[in-house]
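Note that this complex is displayed minus one protein chain, with the remaining chains in position.
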Amino acid sequence: MTTQTALKSLRIELVAHSPGRVLEFVAFLYPAGGAFVVGWPSAPGEVRNDAEGRPVLLHVAPARWLVPAPCDEITALVDAAVAASAGMSIDATGKWCEFHLSGPDAGRALGLSIDSESVLDGRECASVVLFDCPCVLARVSSGYAIWVRASFAVDFEAAFGRLRAPARDR
Amino acid sequence: MSGNLRRGTRLRGETLRFRFDGRDYTGQVGDTAASALLANGVRAMGRSVKYRRLRGVLAAGPEEPNALFTVGTDPCVIPNVYAPQLELTDGLVARSQNRWPSLRYDVASLLQAGGGFFGAGFYYKTFIWPSWHAWEAPIRALAGLGTAPRDANLAPVPHEHSSCDVLVAGGGAAGLAAALAAARGGARVVLVEREPVCGGELEFESGAIDGQAPLEWVRATLAELDRLGARILTATTLVAGNGGEYVAHFEPGGLPGCSTMYKIRPKQIVLALGAVERPIAFVNNDLPGVMLIGAAERFLARYGVRIGKTLVLFANHDRAYAAATRLVAAGMRVRAVVDTRPADAVGAAAASRRAALVAGGTECLAEHAVLAARGGREVRGATIAPLATPSATRNFGCDALLVSGGWGPSVHAGTQEGGTKRYDASLGAFVATEQPAGRANAGGANGILELGAVLADGTAAGRNAARVAGRGSDASAAPTGAGDPAPRLVPFWRSPADRAGEKRQFIDYQNDTTVADLRATLEEGFIDVEHVKRYTALGFGTDQGRIGGLLGAAILAELRGEPLAEVGTSRLRPPYHSVAMRSIAGLRVDENLRITRRTPLYDWHLAHGGVLEPMDLWMRPRYYTQNGPAAYEAGIVEARRVREVGGIVDGSTLGKIEVAGPDAAAFLDTLYLTKASTIKVGRSKYMVNLREDGMVLDDGIVLRLAEDRFLATTSSGHGAHMLSHFEHYRDTEWSGRGVTVTDVTEAWAVIVVAGPTSRTALNAVLGASWAESIDALTHMAFARGLHGGQDLAVLRASFSGELAFELHCRPAIAVGLWESLVAAGLQPYGLEALDILRVEKGYLVSSELNGQTTPADLGMDVMIKLGNPCIGRDLLDRPAFREATRPRLIGVRAVDGRGRFYGGAQLTAADAPNRPCGYVTSSVYSPALGEWVGLALVSRLHAEGAVLTARDPLRIGDCAVRLTSIVHYDASGGRMKS
Amino acid sequence: MNRLTCPFCGPRELREFEFHKTLPEPGSSPYARVYERVARLDESTEHWQHVLGCRAWLRVRRNPSTDAVLETTLLGGGAT
Partner (left out) sequence: MTGAIPRYSALALLRARLSGGGFWSPLWTGRKLKDAYDVVVVGAGGHGLATAYHLARDHGLKVAVLERRLVGYGNVGRNTTIVRSNYLLPENHYFYEDSLRRWETLSKDLNYNVMYSPRGVLDLALSDGDMQDMARRGNAMRLAGIDAELLDLPALERFCPELEPRRQRRFPIFGGMVQRRGGTVRHDAVAWGYARAATAHGVDIIEDCDVQGLRTAAGVATGVETSRGYVKADRVLFATAGHTGMIGTMLGMPLPIETHLLQAMVTEPIKPMVNTVIIYVYPGHGEVYVLQSDKGGLVMGGFLDGFPSYTREGQWSRLENVVEGTVAVLPRAAGVKIVRQWAGTNDMTMDGSPIIDRLRHDNVFLNAGWCYGGFKTIPASGAACATLVATGTAPDLIKPFKLSRFQTGHLLDERGGGPFPVRL
């Protein structure tokens, strides 16, 4: 019985980026309060993007923000919060691998692991598990930005490589 | 029939060849295996499980209990495929099951001669002597249906997750009307339909909808649904509901292969799963040629199969006349319609059909029943009698006997997860009543069987669903239609029969449950329907009780003399529909059963002879093949080399948690047996955590990076657990305090550099800028800086007893550092050598941290005495932990210095040779000492110097051992301090 | 019950969460805190962690006879 023939690849592109320095900022209190009003994405799953639309500050968990590429502006924001004794900055360089998922079937590809539409409903980013890999998933204009825990990254990429569209679409 | 070109709604004309039980046949594109075989005049398609009775097709859907095939050729076969769902493909190979040597001649079918001897409860009363097991193998060989393949090479099945406003299950009249109403109201609709095409009974029912032929309306509706953006998933069966999420299984062709599992979360679900036709119990009602009326109609309409030349129909409702009319119109002769009801119970429409049938030569008998099917290997006739005088029998010749005892609304999906049902006397069935929020039934599932009412019910359910889902209400006209009128059913369950006959009145076909079985079961006091189900296997077949469940309950009620409403039916279990395990497992199959975590050095290990083994989700090198053929030999070589020269090992899998904030030290003080607050910045400490009940949870090194910043390392296997443990206390007792907990496991690769040349090698690799700080490092101190532009910390700590350093570096430079160390003369070693080095030095290996040991058991008295009031401390004071027989960690060696003993050996003293006083937790052959050394947990009654026996009957037998200091090698620690 | 609503992440699949324990009576002894559990058919107060999501610890009140979730609150952050 041949069964594999009917399945076809999804039209997706998954590109790995090697990120440089990455920070996580963790506040002592949550909801974090007044110190985090200006410049901080304060709603759960809110993201601050830079001028090119790249996420630079992601509210990924209670009292926790991911700073995937600390620029001067965000570093200053974090430093000010630390100086105000509102929380701690953690150097998490190497913890996350960054991927960009795009293509017409990008959403469907995610749908083969989670109901990404409902997970991202009303928010720009979410801490999720994609194909058994812990990730931060964010919607960007070209598709999705995904930060995957580094020890899972190889299998994460491989999982996308194996994905096929459901046979109905043959 | 052969020779006549068949016309059916599903047929596409093109001829296909296939093979069944070794013979070649032809069919058409669109056929199923069942329809093509019937068209070829094949009646017998399987044998039952218990009595091995020859069986034909009874039903036209997955409720089919008899015609289950094995598809494919060895080694890749799929057993138990429902023939009415198996789509014909060119070259298909199928065979019947449960027979030997052939379907026609089956040796085991001789068992049925035993009749009542093998009835319900038979096994419980026999085979006691000499033992059940003595009889079991041949009995097992007789049971079962098909054979699992020797190799099931099936593709992984994707699981697609989505949400929608309204999910409609079932694409018949009710489901289509519901989907249409919901979609017109603006709802995002998904419709799943089990068959490859929508329509349900509209495929054969007479009538019209909105002035169109039913199938025209189906086409128009599907087109409109498509325009409205609804998603129509055909060949997709609802299999389970799980707290608001629904699982549907797409299995085209009725075979596993290119399947998909849909996990759909609708705001509202409309269950329009129709109703399943049920048979009536009469003698030999299982002969090939006995078929449900609805099945015969489906085979005719879909595939142009005429089920026989001369038919007898047996029913208790009006639909029999409509069916007979259509069957006659298709060229079959209906010899008789046998109706259990009085003549005046028949409705007007059916009465006029009856008159026409009579005029055409069909005998229509009221208040009559088919008492028995006649024939040997298939139906040759029917014995019919008036119900008032069952002895006045007449024999009718026929080659097919079609039966219908009514319909069981498909409430299966509805009664799981809190839905309820009630008995409806006019249907003789249970219909769904109250459903949890978010769920509604429509059409047949509500017991509504008349087309106009079905459309109205479906429309109402769809409109309501869209409204509750927050979408608009559809104001356009609902489809109206009229078809076969309501069936006017009068419940009738079984024809009169004597006791001998009851043994061949089948209720559950697959398990051969008969009326006689129910009677015997009652006699033994199994009264409740749940007990009867378990005692007779009623409803345990692959049809999940769809054919026989209600019929059995009704006959049970009759035998008990109680109303069916009170007797009830047995609880239906999920899944709603059987589903292949491969589909359930989805992508988590083969190498992808679980995700693999890799360290930055993973590829290097693989490329350089590393033999990797799973540790939790990680893969770690146990040894390197260049050092020996197996772990034991290689481990010795690697461990010896570490002590003689040095070596490096990948410690990146260690869990790492950064604890930061002004309250970090105080927080860690409560989490560890000893205080973290006394660690100075730039120094580290070996620390131990307790579980809430006082048992040792984990150990590791805690580094103080700054006044308000610590890095806690955990063992590789406990990393996830420890992180959650830290986070729990952070979020509960320390909530709102100045402490943060961050998992930085992947942020730091760890390379352990151990051995006498470690410092030299390190200096060579890190260069002059690091030399001074490395030379200055005292035991447990660390230095931080940059290497290749990336963070690096060098900690002087040792678990090998040698001078050793832990390099904590960013992953980006891990491979480079590692390769430089190799170039500097250090060879890698694996976990096997690591364990040898640890045990030689008396350091804990993971087997001592088994959740059963207190810190005192592990000899951590010094730490306990410091009196830090940490988590778990309170419960350490319990009396059991102070008893003299409480175990304590101690060293162990063979008395003669040559004997072997393994971890897991039990230790006994001479005075109690079968009562262990301890056990060996770990042992290694020590290349440094030239003998086996180990650690053991032994009752405190036995002190150092005591001689015990290491007993290992499972592996190598006994070995006399002596208890020793736990430190076997370099007790003074001189090597480490060098 | 197939979903829990994480106060931070919103409604998520149950498999993302890990149950830790049913809470004892408040103010219990150290022994009771570790070993005893309140057993009621209509309500159970528990600690869970959104371990495959934001990793927050939650207090969840549920009806264990129906698995209906009555309330989910964040434990951490100092808010309560």
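General observations
For reference, chains read A, B and C in written order, and residue numbers begin at 1 within each chain.
Heads up, the rule we're going with is that a residue touches a chain if its C-beta (ideal position, glycine included) is under 8 Å from a C-beta of that chain, and two chains touch if they have at least 3 such contacts.
Please read all numbers here as calculations on a predicted model, not as lab measurements.
Taking every chain of the complex into account, the omitted one touches B, C.
Of the options B:F127, B:Y423 or B:Y686, the residue whose C-beta touches the omitted chain is B:F127. Among the residues B:D616, B:E644, B:E931 or B:D970, only B:D616 touches the chain that is left out of the figure.
Subunit B residues in contact with the hidden partner, per the touch definition given at the top, are 49, 78-80, 115-117, 122-129, 131-133, 136, 139-141, 143-152, 154, 240, 242-243, 245, 247, 256, 416-417, 499, 519-520, 523-528, 530-531, 534-535, 537, 540, 542, 544, 573-575, 578-582, 584-586, 588-596, 613-617, 631, 691-693, 695, 721, 724-725, 846-847, 850-852, 875, 878-881, 902-906, 908, 914-916, 919, 922, 951-955. Residues touching the missing chain, restricted to subunit C, are 2, 13-15, 18-22, 24-25, 31-32, 34-41, 44, 46, 48, 62, 64-67 (touch as defined at the top).
Convention: only the chains that are shown with their structure count from here on.
Here A-C and A-B are compared, and the pair linked by more C-beta contacts is A-B. Subunit A and subunit C have CA centres that are 27 Å apart. Between the Cα centres of subunit A and subunit B there is a gap of 31 Å.
The residues of subunit B that reach two or more other chains are 736-737, listed in rising order.
For subunit A, the set of residues that touch two or more other chains comprises 28-29, 63, 114, 118. The part of subunit A that touches subunit B in the complex is made up of residues 1, 3-4, 6-7, 18, 24, 26-29, 63, 85, 87-88, 90-96, 108, 111-118, 131-133, 149-152, 154-155, 159, 162-168, 170.
Note for the complex: subunit B touches subunit C at residues 242-245, 418, 692-693, 724, 727-728, 730-732, 735-737, 874-875. Here subunit A touches subunit C in the complex through residues 28-31, 44-45, 60-64, 114, 118-119, 121-123, 126-129, 134, going by the rule given at the top.
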